[in-house]
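For this depiction, one protein chain was excluded, whereas all remaining protein chains were kept in their positions.
Up next, chain A:
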Amino acid sequence: MNDVLVIGAGPAGLSAAIAAARQGLSVKIVDEFYRPGGRLLGQLHEEPDGVWWNGLAEAARLDQEARALGVNISCGVSVYDIARCDDRWRISTTEGEWESSLLLIATGASEAAVPVPGWTLPGVMSIGAAQVMTNVQRVRVGKKGVVIGVNILSVAIARELQLAGVHVEQLILPPLSEVSGKAGRPHEIMRSLLRVAHLAPSPVIRLGSKLMGSAWMQRLAVAFFPSKGVRMWDMPIHLRTAALEIVGTSQVEGVRTARVTPEGLPIPGTEQLIPADFVCIAGGLSPLAELAAIAGCPFAYVPALGGHVPLHDEYMKTPLPGLYVAGNITGIESARVAMSQGTVAGLSMAQASGLLADDSLLSQAQLQVKRVRQNATIQFHPDIAAGRELVGQMAAAWTAR
């Protein structure tokens, strides 16, 4: 029997396994995908300092380091249940059952859907699926595509598609509906894009973003948004165009669009048909916490972190005995934050086993999480710090009961 079981071989799970194995714990990781790395596998982008972030290389490095420390990594294994029995956690998987006294859930995030009429046609996929096909499986998703949903993730992945030689015709908004939320409102998109405008290669956009601090400037900018869209990171972003319907008989043939008002309402007489053979829907990410829910872990609803997250403290420990969480299951942030959280979780589990030689390692790792978060080039949400504080307070209150 292993000391530690880790569910998820992404940046958080691998980093936790490495940290725990270094302290002498025996660790087993299971992952649903056929190779380790999680969402790292798809990531490829240029940082503001000109250095490229190559997720494939990061994943390979973590994988090698974990294996060198004797970590057992089982890929292609799905966990479908977890239960507490006799002071241990038992996970039920497609390859059998395993038990350990310490369990880390590092299952990451899942993509949110934005329903658009016609979204069940073949050729429609989530933006994350397009990323995996392009950067991991090296399969061409199509010749010409439209991305529905303008957010940090969709702009970054659309850029990756272009680097791979896949043509992205336009990034547009979803139709305003009961299920589109803020994603259908140009005002809201403008606000969220301004948070990453400092990353834009164009000095005009960078300068513009500084001038747009006030709400009325933002409204003005949305009202006068050029009908041809703007090119940000060389991507054709259209904040005043929305998809009305994805059309095609047996597969995607195009997207019917219309110009929209700054509030997101279609303007009559502005309809167009954009020919396309694939469509990516980008609704953002939310923490994938189903296994924590089954375990009976209490939750906090924190929109800044992407939705419901399992309660946990600064040691990445949940209120349940021996149950830890790390990475995007605790809130949507970058892979670097996930890695640093994983290290904290791994060291915490070593401490719980009485095998942590030096307690200062753990406090240093906790400081590192904060440092990485502060220096993040992409801040996924402006209220992450406040959201994290709320989760910590709720976890403390729960434990004190």
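In this text, contacts are C-beta pairs under 8 Å (C-beta built on N, C-alpha and C of every residue); 3 or more make two chains touch, one makes a residue touch a chain; residues count from 1.
In this section, contacts and distances are computed from a predicted model.
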"Pyridine nucleotide-disulfide oxidoreductase", "sn-glycerol-3-phosphate transport system permease protein UgpA", "Cytochrome c domain-containing protein" or "ATP-binding cassette domain-containing protein" - which is the UniProt name of the missing chain: "Pyridine nucleotide-disulfide oxidoreductase"
Given A:G37, A:G55 or A:G118, the one touching the chain that is not displayed: A:G118
Hidden-chain contact residue, picked from the options A:A59, A:A156 or A:L291: A:L291
Chain not shown: contacting residue from A:N72, A:S110 or A:S353: A:S110
Residues from chain A at the interface with the omitted partner, ascending: 32, 78-82, 92, 94-96, 110, 112-113, 115-120, 175, 177-179, 181, 244-245, 286, 289-291, 293-294, 298-301, 307-308, 394
